[in-house]
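Mind having a look at this structure? Questions to follow.
Here the complex is missing a single protein chain, while all its other protein chains stay put.
== chain A ==
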């Protein structure tokens, strides 16, 4: 009977998948955040605001954590018996691992890897092992060589013991096949003890049979419900201002460091763009027209100076040039209109 219900469930799931993906047309409203009265928050204000919001169910979460903490001694035993431990479940497991580190691993050699850190690589992990644990200076040609060296050292020296704690083993940087392979081989060494946490729902997809057997995982469900503060601080959310696109603050910063004439040039271009903002086929201002206008406003005296100025803008990603159908260069500011309006208003205030 159980099997049958399971089958039913399976077929339901399949149907649901096709239901979700059947029509290419998606029915959602066309409202955008732009129309929302709210301005976008940046990382700092977000952080401050969240501090004000009380954490719900603190007592229960604490109780949960205590439950998990009671497992620490068991983890130690199992680590020493050649298993590695992986934690899964909802909520950040960072504090839990930190607690484990401070309460149990105090005094023994350990390495903490912050997987959520966007610039972490396997090489940096290996480097910290070779440099700080094994006191080896010098570089290796490839991570594989480095790994070989580590394995050799650990085989020779039986007094070496290393605990490796990896927060978010499934993060963007570590989820690659090669890095997982290397980490798996590392963790299969008898005196390297690995504790890792995973969050992504599809994290187990990155391991095949061979890696799984190298990792020798013991799974522990540690649902903590605590917010992912550190982990999401690097996640560029849609709702937070993205560092990738040009923001108002960076715009003003850059322009403040420029000369008065240069600022005037940019202003001219911005005004022109705003005047044409309702025209969808507006290609931008052509260089010749722009030069003419700048000359008239006594902002430049020659073709060359304007070009130099524009190059500087381009380097700061303040403008973009596009060659039109007629071969003429058109200039555009790749910033959305509202930011541009804000910018102009602010400039007017300053002046």
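Details
Basically, contacts are C-beta pairs under 8 Å (C-beta built on N, C-alpha and C of every residue); 3 or more make two chains touch, one makes a residue touch a chain; residues count from 1.
The rule we apply is simple: contacts and distances are computed from a predicted model.
This complex has a chain not shown, and the name its UniProt record holds, of "tRNA (adenine(58)-N(1))-methyltransferase catalytic subunit TRMT61A", "Light-independent protochlorophyllide reductase subunit B", "Origin recognition complex subunit 3" or "Electron transfer flavoprotein subunit beta", is "Origin recognition complex subunit 3". Touching the missing chain, out of A:77, A:109 or A:308, is residue A:77. Among A:163, A:220, A:266 or A:313, only A:220 touches the chain left out of the display. Although one chain is not shown, part of chain A still touches it, namely residues 12-13, 16-17, 19-21, 26-29, 31-36, 38, 41, 45-46, 49-50, 52-53, 56-57, 60-61, 63-64, 74, 77-78, 81, 83, 88-91, 144, 181, 198-204, 209-210, 212-213, 216, 218-221, 223, 225, 227-228, 231-232, 235, 237-240.
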